[in-house]
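Yeah, one chain of the complex is gone here, protein chain that is, but the others are all in their spots.
Read from first to last, the chains carry the letters A and B; within each, the first residue is number 1.
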Amino acid sequence: MSEASPAKAYTLHLGVIALLFVLSFLLPEYYHGLLARIMVLAVFAMGYNMLFGYVGLLSLGHAMFFAAGLYGAGLAVIQLGWNVPLAFLGGIACGAVLALGIGLLALRTTGVAFMIVTMMFAQVFYLLILYFATWTGGDQGMVVPQPARVLSFGATALELTNPTVRYMTALALFSIVLLVTLAIVRSRYGRVLVAIRENEERTKMLGYDTFSNKLAAVVISGTICAASGAAYALLFGYVGSSFASVQYSILPLLWVLLGGAATTLGPLIGTLFMYYVIDITSGYTSAYLLIVGIALILLVLFFPKGILGSVRQRWLGWLP
Amino acid sequence: MMPLLTTKGLSRNFGGLRAVDGVDFALMPGEIRAVIGPNGAGKTTFVSLVSGRIQPSSGMIVFDGADITSQPAYIRVRQGIAYTFQITSVFANLSAYDNVALPVQRTLSDGRSKGAVRAGVMAALERTGLADRAHMPAGQLSYGHQRLLEVAMGLALKPRLLILDEPTQGLADSEIDNFITLVREIAKNATVLLIEHNMPVVMQLADRITVFNAGKILAEGTPEAIRENAAVQEAYLGTAP
Partner (left out) sequence: MHFGPHLLLAALEGLVTSAVLALTALGLSLVFGVMRVVNVAHGEFFMLGAVLAWAITTAIGGHPALGFLAALVIAPLIVGALALVAERLVLRRLNYNPEATIVATIGMLYIIQQLALTFYGPEARPVEPPFSYRILLPWFGYSGYKLSVIAASALLLLATWLVLTRTKIGLVMRATQYDSETAQAFGIPVGRVYGGVFALGAMLAAIAAVLIVPISQAHYLMGQDPLLLSFIVVIIGGLGSLRGTVVAAVLIGMSDGIISMFFSPTLAKIIATLLVAMVLVFRPQGLFGTASR
């Protein structure tokens, strides 16, 4: 937040990106694929964190933004036959427009009402996907056909089904979003967002139009989440209604709480950690929701700042 | 000379209570005006109406010749009405620097360089004597320093009208003396509207005094005239030091 230590912050973030790049060559195949998926979902968490962590708005409906990108990109390829980059942008645009509309409505409420309203809009979105099953495939979902998942630059064609291409594309998206988030958080706009979180009334009395600032944050957050959804559809080839369900609104909340709300790297840590925990425990139990439930309760009870939040408090005050 | 701020028939009801009741008020540019009155007289409600934190039930507010009655608070702040809170409400988790940077960065319309923000922030912190505490979280400053930070934030807005709501409450005597100097300094470029209970501060600072009682203006005049006013003495000064 403070204007000090930009070098440290950028070094750390570039270091994390470099580490993820190197890991691509070191990891065995299974973890390689898993990490690609985690990076895409961490983008979802980063989008969520933008609103929850920095503005203090707890949404229970972010699955709709992820799903807007997922279906926007997926349907563009399957139904309209668009190419990959265009479909990706189409998915992002869907999320941005949806976020603008939802923001205009939901931001009229505060606190608990905001959580319930966002949850209800997301539920409507989910039910709409089921209702228009003819186009969306209903609860079966759709598979994005392999031949369509190709990035072509002139003569060279990159197949997104290739593990290395997939990993590098995921890493590219992750890196861009991470650096953009870092830049936003360190900017004057980021300072205003935090001020709104800390005391909205006071921020108004400093001459800020808090509604517009919050609306912009909802749109940025929704757009990032949609980018994650669009990438998911194109990289992993599956578009399903479960991604629009309440559960996928809760998961980014869990990842962010775990990694540390209002920390730029927290979403990655939280997503990684949660996947790791589920991966380990899946050997013993299929009760994956049980772990999610227990994790949520333990986090709010004993560890509300999350991993990086606690690290920042104890040791590294400069952590963005 | 045209008044900087006027209100006409300004009223605000809370349920059945008329907290502010048909107030006609005028404030000249460059003035230091004190608003006094017993607790519950409607002083804070009145300045909240002026700053736009609450909406009037009826009446009109004119600032610098323009009707601002229906404008939201943040627009009024941009037009030059700054309000410092009665209950200290600095951003406790942000550094003093960031607290002041918020108003500074908004008032900079051009020259959006980091240097301009930094210079503006440090100037405001220096004026209030907080420069050496710039990087402390505001919540860890002493109470007196938090009040000063509040003033620094108001100053950084470069207001034409600075509303100070009980600024000396809870300050030590030595801090109050510095504060009086600071307000005189501020008044060179801005009009000051001051709600204050501490009568010595009021008498030293104010050019004119407006006395509120039961939501209405009871009296208005120079400090000497108010001191002599029998009605005021009965309503207020008789029980105050």
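Simple rule for what comes next: contacts are C-beta pairs under 8 Å (C-beta built on N, C-alpha and C of every residue); 3 or more make two chains touch, one makes a residue touch a chain.
All values derive from a computational prediction rather than experimental measurement.
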item	value
Chains still shown that are in contact with the chain withheld from the display	A
Contact residue for the chain not shown (choose from A:Ala96, A:Leu253, A:Met274 or A:Leu308)	A:Leu253
Listed residues A:Asn49, A:Gln123, A:Thr136 or A:Asn199, member touching the removed chain	A:Gln123
Absent chain, residues of subunit A that touch it	58, 60, 105-106, 108-109, 111-113, 115-117, 120-121, 123-124, 127-128, 130-131, 250, 253, 257, 287-290, 292-297, 299-301, 304
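The rule is simple: only the chains that are shown with their structure count from here on.
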item	value
Averaged-CA centre spacing for the pair subunit B and subunit A, given as whole angstrom	43
Complex interface listing, subunit A residues touching subunit B	1-4, 188, 191-192, 194-195, 198-199, 201-210
Interfacial residue positions of subunit B with respect to subunit A in the complex	51, 53, 72-74, 77-78, 82-83, 85, 89-95, 97-98, 101-103, 105-107, 114, 117-118, 135, 153, 157
